[in-house]
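All protein chains of the complex are present and in place, except for one that has been dropped.
The block that comes next holds subunit A.
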Amino acid sequence: MPLDHRRLRGPEESQPPTLWAAAAAEDEEDEEGAGAAARDPCALRPLFARAGLLSQAQGSAYVELGSGTKVLCAAWGPREAAEPGPGRLICEFRRAPFAGRGARGRPGAAAEREAEREAAAALREALEPAVRLGRYPRARLAVSALLLQDGGSALAAAVSAAALALADAGVEMYDLAVGCALCRPPAPAASWMLQPAEPEERRAAARLTLALLPALNQVSAVLGGGRGGPPEDWAQALRLGLDGCHRQYPVLRQSLLRAAQRRRSTPPS
């Protein structure tokens, strides 16, 4: 592994203790899996969203899902860009090293950076249709998402948080982009599940992340893949996902309204 000169160095290699406890842990997980199958596949986990909590960023949002996914996102309004042309949205996605359940993600590693870049590209794909970039020619809008804990459906939560942060920063948008994740367990006739938790996602045969603009009823991004089954299953999964997004939308709108009220009531410093 190439030396990372900018960080303090630990040992060359280290393994999480769960590797050695693997034998005992797997039995437990099978039990858990059996219990989870009884879960209602269309049930949405509780969602907590709050906008306007960072003092240094122009807009910010924090989204927490019931399964434990915690995403913090900050957005900055239009800044001057060197290149001519329409405005550009620059997204960044970072995972905290302690976000994953298994080994600690090494921050400088190439694999990590690759995964982060892919996630950032997916985020941009989901957000671009929602932002009125035509109103900001020659400008740069920046969005930065930080995943503090991964409990499943991380990308979907990041999409919602990023849209909230952009709206909180005062950027003109057509609509909020709401993200929803689905997965299909490997059992042969299993149905798609909304907002999987982390163990379910790990064992899933197919995963899907949807981003929807609910008021316009337009899908801005569909990401994912796997062994899903016949095409009708995929269509059914899409419908399930759209339904999930519509149901989450009022919560996000409410959080934006509350943030605006809070901002108005505290005097500007």
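Quick notes on this one:
The rule we apply is simple: a contact is a pair of C-beta atoms (placed from the backbone, for glycine too) under 8 Å apart; a residue touches a chain by one contact, two chains touch by 3 or more; residues count from 1.
Throughout what follows, contacts and distances are computed from a predicted model.
The UniProt record for the undisplayed chain lists the protein name "Exosome complex component RRP43", from the options "Exosome complex component RRP43", "Protein O-mannosyl-transferase 2", "AP-3 complex subunit beta" or "NUBP2 factor". Of the listed positions A:51, A:72, A:126 or A:210, the one in contact with the omitted chain in the full complex is A:72. Residues 4, 6-18, 20-21, 24-25, 54-57, 60, 68, 70, 72-74, 76, 92, 94, 96-101, 103-104, 107-108, 142, 144-146, 148-151, 266-267, 269 of subunit A touch the missing chain (whole complex, contact as defined above).
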